[in-house]
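The complex appears here without one of its protein chains, the remainder shown in place.
Chains: A and B, in written order; residue numbering restarts at 1 for each.
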Amino acid sequence: MRAYLPAYELVVPRTLSEALALLRDEPGVWQPFAGGTDLMVLLEAGRLEHKNFFSIAHLPELHGVEASDTHVRLGALTTYTDVRRDAFLSREFPMLAQAARETGGVAIQNRGTLGGNIANASPAADSPPALLAYDAELELVAAEGSRRLPYSEFHTGYKQTRMRPEELIACVHLRRPRAGARHFYRKVGTRRAQAISKVCFAGLAESEGAMLTNVRVALGSVAPVPLRCRRTEELLTGKNVDEELTSAALEEIAREIAPIDDIRSTARYRARVAQNLLAEFLSSIA
Amino acid sequence: MKELSNSAGETSDGTRRTFGGEAEARAVADEGGKVSVRCTVNGEAVTLRGYPLARLLDVLREELKLTGTKEGCGEGECGACSVIIGGELVNSCLVPVAQAEGAEIRTIEGVADGERLHAVQRAMIECGGAQCGICTPGMVLAAVNLLEREPRPTEADIREGLAGNLCRCTGYMKIFEAVVRAVESKDEG
Partner (left out) sequence: MSDGNIGKPVPRKEGRAKVTGAAQYVDDLRLPGMIYGATVRSHVARGRIQKIAFGEGIPWDEFTIVTARDIPGANAVALILNDQPYLADAVVNHPEEPVLLLAHEDKYLLEEARRRVRIDVEPLPAVFTIEDSLARKEVIWGEDNVFKTFLVEKGNVDEVWSGDDLVVVEGVYETGAQEQLYIETNGVIATANAAEGVVVQGSMQCPYYVHKALVKLFRLPEDKVRIIQTETGGGFGGKEEYPSMIAGHAALLAWKSGRPVKMIYDRAEDMTATTKRHPSRTRHRTAVTREGRLVGMEIDFVIDGGAYATLSAVVLSRGTIHAAGPYNCPNVRISSKAVATNAPPHGAFRGFGAPQSIFALERHLNKVAAAVGLTPEELRRRNFITKGETTATGQVIHEDVDLAALLDRAFELSSYHAKRERFSRENDASRIKRGIGFASFMHGAGFTGSGEKYLQSIVGCEATAEGRVRVLAASTEIGQGTNTIFAQIAADALGLDYDSVEVVRPDTGYVPNSGPTVASRTCMIVGKLVETAALQLKQTLANDGLLAESFTQDDFARACREYVERHGALRAFTQYRQPENVEWDDEHYRGDAYGAYAWAVYVAEVSVDTLTYETRVEDFVAVQEVGRVIHPVLAAGQIEGGVAQGLGWTLYENTVWQAGRMANGQMTNYIIPTSADIPPIRVHFFENPYEGGPNGAKGIGELPMDGPAPAILNAVEHATGVAFDRVPLVPEAVMDALLARAGRGLKDVDERQTTGTGATAV
């Protein structure tokens, strides 16, 4: 443990409004602490810069999964285990279920939360590509009220988001995909479990006959942010998948992503695998 | 609202409490900057005291002298520090003590029933699933937890259920065998 522990604070507000009041009254001083699967790692390494945290793990408003005819609402504190064990989510949002299954091991899945994964804003996180491909919308809550924001607009740069200092992520809204949609998720992390992704791909395609009516493609670990590839989507939408379209899409996505070399992989590898996975996704659309 | 699925964090059945912390049971720091939290460890009510972000791992080991919980990496990667909270496996190195209020914690010391070993422990000895032994407490808890959730795991279930617990000695084969043996021995009664 490299951190100087006496310097850190973790308070436990009684209610959500008490938590939001903390954020309002002392803006920038307090940060939320959910499952701790990222923050505790930084703490251990002596690299947790922020000092004052409040626990949100027990706040009932931030839990729960609810479905309506058209949408599903996932509380920010929905854990990966919650997702995995939920038959409805596994059926309707298989990419999210797969992302949950491939994040860490069982013990991490029991503590890691969707909201935490989003707020931590790592470009290598496993659930954001799936959430982007499901066109997620975030509900942010503050003492003064709440607002909704398309998730695709949330990340603005490496570890930068549009969340204001007085806000918490309350929940994630997903639109239920059409039956028969193609869901394609692949996390590439060299080993089979407990890996940090080198490339993470999520693709959703709805089609009428041979024509793609709605395509969403998102990637992790290939840009400073979890990336929704809108130009590639536009290129594909309204077209029939064929060899020509596929090669145009591969070119487009290569322009859209901005992978780097780091200790886990190379830009070259990430770019090529992203293309390969896009090609595989497209070829899987019957 | 059409379908109400198994809701996250729901505690009515008491099995999903990997987070502690009832609102009214709020932990307040004392003069030394430490908090005291009430919880149960291996069925016994205890009060844990530590800096709010102190790792449950350290508090268990240092305050309660429950040294069977081991540190392997301190970053939730190796699983040596696994404990079971509210019926779910967690890495105690990632749990700050301030979040343990009201938690039901089970450590390796609470797995055997007195002198009588748990079926997983017996099988680990018989099958050679423990070599150097440092991953063993966490591995035993992961296996115990797996069998509690899934009494008849497939090989894939076993591999996945233990994937968060790294072992550098065995190559895992003997651990898989031990889990299978534990299932069989339970069948035999």
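Going forward, contacts are C-beta pairs under 8 Å (C-beta built on N, C-alpha and C of every residue); 3 or more make two chains touch, one makes a residue touch a chain.
Remember, it's a predicted structure, so these values are computed and weren't measured experimentally.
From the listed residues B:29, B:46, B:64 or B:112, report the one that touches the chain absent from this view.
Result: among the candidates, B:112 touches the missing chain.
Spell out the interface residues on chain A facing the chain that's missing from view.
Spelled out for chain A, the touching residues are 1-6, 41, 44-46, 105, 186, 188, 190-196, 198-199, 263-266, 268-269, 272-273, 276-277, 280.
What residues on chain B make contact with the chain left out of this view?
Residues in contact with the chain left out: 51, 61, 66-75, 77-78, 80, 107-109, 111-112, 117, 121, 124-128, 130-137, 140, 158-160, 162-176.
Everything that follows uses one rule, which is that only the chains that are shown with their structure count from here on.
Whole-Å distance, chain A centre to chain B centre, using C-alpha means?
Using C-alpha averages as centres, the distance is 27 Å.
Going by the contact rule set out above, which residues of chain B touch chain A in the complex?
Going through chain B, the ones touching chain A are 1-10, 18-24, 26-27, 29, 33, 35, 51-55, 58, 74-77, 79, 82, 88-91, 93-96, 98-99, 101, 142, 145-146, 160-166.
If you look only at chain A, which of its residues touch chain B in the complex?
Residues of chain A touching chain B: 1, 3, 5-6, 8-15, 33, 35-37, 40-41, 43-45, 53, 55, 57-60, 63-69, 74-75, 77-79, 81-82, 85-89, 101, 104-108, 110-111, 192-194.
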